[in-house]
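Everything below concerns the one structure shown next.
Yeah, one chain of the complex is gone here, protein chain that is, but the others are all in their spots.
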Amino acid sequence: MAEMWINMGPQHPMTHGLWNLKVKVDGETVVDAEPEVGYLHRGVEKICEDRTYPQIIPIADRLCYGSSLTWSHLYCMTVEDLMDLKVPPRAEHIRVVAIEMQRIASHLMWLAAYAVDLGMMAGFLYAMRDREIFIDLLQALSGSRITYNYPRIGGVAHDLPPNFQRDALRACDYMDKKLKEYEDLYDGSTVFLMRNQGVGILRREDAMNLGVTGPTMRGSGIAYDLRKDHPYSVYPDMDFEVASHPDCDCYARYRVRMVEMRESARIIRQALAKMPQGKWRTIAPRTAPEGTGIGRVEDPRGEGMMYVVGDGTDKPYRLKIRSPIFVSVSAAPKMLIGYKVADVVAIMGTLDMCIGETDR
Amino acid sequence: MNLFEFCYGLMHWLVDILNNIWYWLGDFLPWKFGDFFIAIGDLAKAHGTIAVAAILLEVLIIFIIALVSVLNFIWLDRKFMGRIFDFYGPYYVGYRIGGWLQNLADGMKLFVKEVITPSKADKAGFLLAPVVFVASSVLALSTIPLSPDFGVAVNRAGDFVPAGALFAFAAFAIAPFSILVAGWSSNNKYTIIGGMRSAAQMMSYEIPLLLTVASVCLMAGSFSFVDIVAAQSNIWFAIPLALGFIVFLVCIVAEVEIQPFDLPEAEAELVEGWTTEYSGMRFGLFMMTSYLRSYVAGALVTALFLGGWHGFDFIPGPIWFLIKAYIVFIVLTWMRWSLPRIRVDQILQFGWTRLMPLAMLNLLIAAAFKTLGWF
Partner (left out) sequence: MAQAQKVTFSGWVVRPMMRTMTQFIRSFVTGKPNTVLYPYQKLDLPPTYRGLQTLDFKKCIGCGNCVEICPNDCMWLEKLEDPELGKIERPGVDIGRCLFCGFCAEVCPTCAIHMTSEFELANRDRSKLVLGPTAIRDDTYHERFAEERQKQRLPVLDLSKCTSCEKCAGECPEMCVAMMPMDGVGTSKPEISLHKCTSCGKCAEVCPEKCLVMTDVYEQYFEMPEPKFVLKSCTGCSACAKACPADAIYMLEMPGTEKALKDGKKGKPKKRAVFVLEKCVGCGRCFRACKFKAIEMPGVEK
């Protein structure tokens, strides 16, 4: 059969989100690949130029709906850097607890989607059921299940609800138990290993040169995590390991995310134990000084960055958002060429794409 | 009593009732009309007509058993899948019987959907492919008896067709052609890929399958299902031919396209694979036939390896057969929802390099058993 371009097109059950991947196949082998993004462009950066600083928080939530707390927290950090605002320590600890819970929920959703891509419906439903526990906790905390609108410039919206500490510790124990059970379904399944080992290799040099961050990079053996190397918030006080794996294939990226979930549970326990009493919010000024502010976080998908330019009014002059998946998508051709069409799904699945933040 | 005798008696009784009408009309109407109806009555009473009608009734009975089994399988599949995945299966429709009526609701939904034919599709292939697919799968059921008294392919003396197993597997194997034609005639890149993958997978798993069947027939000494099951009266073939049993199960799973071998209809990559362009009841036929083929697979496993209709005497033979077929289906469903999909080149590699030597080994074991005279 001659070489042909196949559109794994914008409407497709496999692609998590709305993007187009054009693959050139020769029989069953992929010869070339070209991703096309931009179908979900909503003009978020332009919208933010017409909104006051607090009004942008729900909009920042909706950038990546898979892990929305990360983005609103990043926005609040950026504006706090612009305004030189000090956040009370209780608020910082609550933020860390919420972010790590969001990280576990995001990785569980990735696991569910990845299991469906590989044909294992059991993994999908088990991961979604476990994710419900964390989403319910975040619902009790903030009032909503996906787009939380919880961080505020200067702290968090309101204090922890009653019984939150007890429920969160129970959830961490449950997660540790479930991670052991996932070993049976995933690591212990020979078919899963056959599909993942040796597939989608992204070499270490390529990962560094292309600027890929997050679990994709850590799966290629580079142990770089913003929470350890450029720490923010109260991460210097937390004791956890950076997950990395030397094989550069899909199995390594899967393994990195499972270890990250375990480490997140550890961080939640430590943050809850160290939580000080006090205020959870300071009043942020309405107008921002003229200047710039920058913020960087370790998003579950990589390194997210925001840059805000203030001009003395109560609306930002410019808000620039750097999305980690935008870079990973451009790295996709390197990972796809030479493998079979059936591997395309597995490889794109390990990138954990969320098109909301790619297209903004 | 034989199935044929039962159907013959039933048809005879029916014809007797109907003939009252014809003969009354024949007496009542004058001239040629009367003679016409009397001639109809005589024709209906003839042995040949009643025999043909009895055979048609037999086929209908076997077909209805298959369809009811299909409905039960779909219900079992969804309920079992639900409990494995920590939710209820079908729950509300037919609340008191556990949601069984959901099948009928889904069937009615498929009837009222719009049936679309792509404009550039090859009409003949597109329309004929589902027909051939369904017909060949039902044809494979014709020579599988549910007990020595309950089967279709019987001659006047009550002997079953001597090459039953051969015919069943031959009919079962027509399906890859229809899948290929369905995939190609839809004029869609994805379906062509799906159709080719399916054809490659099915063809490469036919060979270990037939080698295993050959070993069973070697042990039993004949191709007829009745003889094969009779040879298992001491011990089921699953135990001495354990290797063959496992190879047969794996091959039949690949034939029926159940996870982990269902790459041709892989949802994640190719939408629905080779059935993408079919809508409405045509798609319903494909779905139903997929479960029908798993029923045929269950029946074949039972007849060849699990002792067919042998069992405790307080349950009649056909019920035992069905119970064993259902148990085989449940084990296949359990496997289906636990394992991920295997990639197509890994499937082909697995079939040719691992299963075929095992099937040959199994054939040698069967030959050894036969030579030693234990069977």
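Going in written order, the chains are labelled A and B, and every chain counts its residues from 1.
Assume contacts are C-beta pairs under 8 Å (C-beta built on N, C-alpha and C of every residue); 3 or more make two chains touch, one makes a residue touch a chain.
Model, not experiment: these values are computed from the prediction.
Undergrad: Can you say which of A:10, A:58 or A:89 touches the chain missing from this structure?
TA: Of the listed residues, the one touching the omitted chain is A:58.
Undergrad: Which of A:107, A:255 or A:360 touches the chain that is not shown?
TA: A:255
Undergrad: Quick one: say which of A:9, A:43, A:188 or A:289 touches the chain that got left out.
TA: A:188
Undergrad: For chain A, which residues reach the chain that was dropped from this view?
TA: 51-52, 54-59, 122, 126, 129, 132, 139-144, 147, 149, 152, 157-158, 161, 181, 184-185, 187-191, 193-194, 197, 243, 245-247, 251, 255, 259, 281, 283-287, 313-314
Undergrad: Counting contacts across the full complex, list the positions on chain B that touch the omitted chain.
TA: Output for chain B: 80, 82-88, 91, 334-335, 337-339.
Here is the rule we use: only the chains that are shown with their structure count from here on.
Undergrad: In whole angstrom, what separates the CA-based centres of chain A and chain B?
TA: 48
Undergrad: Using the touch definition from the top, list the residues of chain A that touch chain B in their complex.
TA: Those in contact with chain B are residues 4, 6, 8, 12-14, 28, 115-123, 125-126, 129, 185, 189, 191-192, 194-195, 340-345.
Undergrad: What part of chain B is in contact with chain A in the complex they form?
TA: 81, 84-87, 189-190, 193, 259-260, 262-263, 266-269, 271, 337-346
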